[in-house]
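With one protein chain held back, the other chains of the complex are shown just where they sit.
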Amino acid sequence: MTRPVELRHEAPAPTPQPLLAVEDLRVSFGTDVGPVTVVDGVTFSIQPGETLALVGESGSGKSVTAMAIIGLLRHSNGRITGGSVRFDGRELTTLPEKQLRTMRGSSISMIFQEPRRSLDPAFSVGSQIAEVAARHLDLSRRDARRRAIEMLDRVGIPAAAQRFGDYPHEFSGGMCQRVMLAMALVANPRLLIADEPTTALDVTVQARVLRLLGDLQQEMGLSILLITHDLGVVAETCDRVAVMYAGQIVEEAAAETLLRSPRHPYSEGLLASLPQFLDPGQRLVAISGSVPIPGSWPQGCRFHPRCDYAVDACREAIPELALKVDGHHDRCFRADELSLPGVS
Amino acid sequence: MTAIGDIPTKLPVPRRPERSGVVFRLRRDRIAMVCLFLLVFLIVVALFAHLIAPQNPNAQALTNRLEGPSGKHWLGTDNFGRDLFSRMIVACRVTLLAVAEGLGIAVVIGIPTGLISGYLGRATDAIASRVTDGLMAIPPLIFAIAIIGMLGPGLSKAMIAVGVVLSPRFFRLARAASQSVAQDPYIEAVRADGCSVFRVLWRHVLPNSSGPLLVQTTLGIGEVIIAEASLSFLGLGVQAPDASWGSMIRDGFDVLNESAWSIFPPTIAVVVTIAASFMLGDGLRDAIGRKQRVRE
Partner (left out) sequence: MTALLEAQDLVKSFGGTGRRRADRSPQVVKGVSISVAKGEILGIVGETGAGKSTVGRMLIRLIEPDQGTVRFLGEDLASMDRHELRRFRARARMIFQDPFSSLDPMMAIGNSVAESLLLHTDLSSEKRQERVEDLLERVGLNARYYARHPHEFSGGQLQRVAVARAIATNPDLVVCDEPVAALDMSIRAQVINLLLSLQSELGMAYVFISHDLSLVGHIAHRTAVMYRGAIVEQGQTEQVFKDPQHPYTRELLNSVPLLDAQLRAARSSSRPESARVPAPPDEGTGCSYVGRCPLALPLCTQQVPQMRTSHGAEVACHLYPSNKTATS
């Protein structure tokens, strides 16, 4: 089953039909104090074969966005209250659960931050992968088993055939994440949503898993929505990046571009607060204040209380996310006049 | 089947400035509040029993035995013509005192030993747990009877027995709570501060274990009443002419063939009090349980 392989480094020219198109997505959660908006008008798209990073801190709404896309909010008290999510032209927000379930695993897959908690401890890893294969690829038990072993090997698990019958607790964190990848990719989905897949892993393990992800993407022509807070991971693996703050996207651009010349003060702040290698003794540049929680977002631009460049206009209205420069969107009134420093 | 991992079902909600979450939540639980008021009411009655009782609870009038409720005797009279209403009030005091005694002993024996055992672990815990297991293996009523056999009948002694019998439950609970709290990082932090073992237990472990212990104590009220009623019913608890609700049930039971009325008031009182204590315990458990801070 070959797919047209697209090399990662050749950013594909925008085709008329993006694989995933999220438009003005809004999500609210029901709480003791009434409904609280967590995702407030998020818009972005992913082309086939492309890796888009969704970057933000806790409370930004990035994970909830991912959950909304794949329709997993039904298990919580969150609801999509507006906007659309189109996958390959198909509207997902109105799709009945039964059809969504068919899509999950075969068209869109997701992996999570804590791999051990995402695997059922009562079943062997092999059988869990085989179950996905059997279901979506309509395989016999024997064929599903064979495919599962194939997949385990492909994700770099040594002695895959022997380890088919092992249980999740017998694997380390990094290996569990590989098993998750095997499960997520066994049915050849076109889009993989990875929610902080390497945050819980050691740095050397992370490097290998990211490398694996890159290899698999090239082999399978996969699109990836990578949710992370680690800008280093973004730099190494992603084509484009969207930065989220307080439920909105505040900047979106090609990864290289955003890192070199960010246009939104929040992005600049994030970059400046990272300890650069071997620049000892200097104080880190910190963003003052703290991330506002959903439900108590400030009036006007949500970042303005913490922004070094805020002016009166910033208090009064929320800037629109607009395409200012080639392929580079930002949500800041002053983006054009500011010239923000990025990474060297 | 896609794996369902960490679905964020919780949300960082803006924090309301609640001073004490537990009290706040308890206040909203109507049933629990009703039960609380009821118990407080009974305590007040018990405190002022001798002042409130309209007639002498021990005054016998054999010509007026086993009368139903009337203007003179609001709840009628018992087998010896004594005013049931007054007896109920005084018995309330006796019963609640007994509860305080029994529960008090159980708590005093069980909780400190449980907390220490759970925190220190190893040899201390091994010994204490085995002793407790041994205690729990003995059928409670028989054990109580045995202790009374040693000490002689009488309400106080019966309550000592009840307290001893009930203490293993508090021990276990305190031990479990202590073990769990002992794992919490802030315990390590205060130890790094230089806290002595005693201070750690008193100022840190106990307050953080108080939730389940409070619930168990409330439930314990009901259990001790049942125990006292049973023992008094058997004649091993309160001795005549004093009355507890349990002994009044016994009295009523003895004359069932003559009159079905006199058994009702004490029975209803016991049932209502037990129900109130259990429901309050439930409400407390809910109020404390939801105190978990919601965070991402």
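Here the chain labels run A and B in written order, and each chain numbers its own residues starting at 1.
The criterion applied here is as follows: a residue touches a chain if its C-beta (ideal position, glycine included) is under 8 Å from a C-beta of that chain, and two chains touch if they have at least 3 such contacts.
As the structure is a prediction and not an experimental result, all values here were calculated from the model.
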For the chain that does not appear here, which of the shown chains does it touch in the whole complex?
-> A, B
From A:Ala21, A:Ala161, A:Ile287 or A:Leu338, the answer for touching the chain not displayed is A:Ile287
Where A:Asp24, A:Glu91, A:Asp202 or A:Asp336 are the choices, the one touching the absent chain is A:Asp202
For chain A, the residues touching the chain missing from this view = 57-58, 156-158, 173-175, 178, 202-212, 215, 229-233, 235-236, 256, 259-260, 269-271, 273-280, 282-288, 290-291, 343-344
Touching the hidden chain in the full complex, which residues of chain B are there? Just list them.
-> 15, 17, 184-186, 188-195, 203-204, 207-208, 293, 295
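We take it that only the chains that are shown with their structure count from here on.
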How far is the middle of chain A from the middle of chain B, if each middle is the mean of its Cα atoms, in Å?
-> 54
